[in-house]
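For reference, the structure is listed below as structure tokens.
For this view, one protein chain was removed and the others were kept in their places.
Moving on, here comes chain A:
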Amino acid sequence: PSTSQVQRGLDKFTGSQMDQKAAEVIQYILVKDQKKIPVRRADLVKHVLKDYRYIYPEIMKRVLQTFDQVFGLKLVEIDTKNHLYILINKLEPQEGAAGPPNPKMGLLFVILSLIFMKRGAVKESECFQCLLYICGERHEQFGDVKKLVTDEFVRQRYLECVRIPHTEPVEFEFHWGQRAELEVSKAKILDFMGELHNQDPQTWSQQYKEAHAPPPAAPSTSQPNHSQR
């Protein structure tokens, strides 16, 4: 939009109308986040913002502030090409956090550990062999374990499923997805492996270095509109 469109938008709506719209955006994002589905900016504009699209940055400023101050969450853009956003937690993760532990997350943790210990990639077939060993083909809580991994974890961006080039028949491998990179601590994974194998985590020197490397530059924040401000 042009500067004049933005200005007209700002003139058109009152502060409380903008707050109301921000509340709708928050609701929308929270519902998606509950299923850990990334939010697409185009969908947000089309389904929620509508007439407010020209003052998108103004609305998002309020949204980000509320996520930060009320929920302790941060909206992060994980795909700058398609403009996809996820919510990550700003509060320090806690051991034994209250509430029943989520068994799916336990399984995910195992898969992420496996990938991490194999230096970033595990063949799909190898991963499923390992899962078969851990929980069988159908699990009473997870149902179809393969489906959980290839559909849910990949869709939620905990895992990334990548085609291995030049394989015939086609083969895939799993990597850590962007959500895992943002939410899961590699140092914790290594501690977990250390406990499991009764071994000092430092003996996996490569992994130890990676886990304790200074964090990369913070993920592109959240100001979801770069072009016009």
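Here, a contact is a pair of C-beta atoms (placed from the backbone, for glycine too) under 8 Å apart; a residue touches a chain by one contact, two chains touch by 3 or more; residues count from 1.
Definition applied: contacts and distances are computed from a predicted model.
According to its UniProt record, the chain left out of view corresponds to "Non-structural maintenance of chromosomes element 1 homolog" among "GPI transamidase-like protein component Gpi16", "AP complex subunit sigma", "Ras-related protein Rab-30" or "Non-structural maintenance of chromosomes element 1 homolog". Note on the undisplayed chain: of the listed residues A:19, A:51, A:151 or A:191, the one touching it is A:19. For the chain left out of this panel, the touching residue among A:6, A:30 or A:211 is A:30.
One chain of the complex is left out; on chain A, the residues touching it are 19, 23-24, 26-27, 30-31, 34-35, 66, 69-73, 89, 91-92, 94, 97-100, 102.
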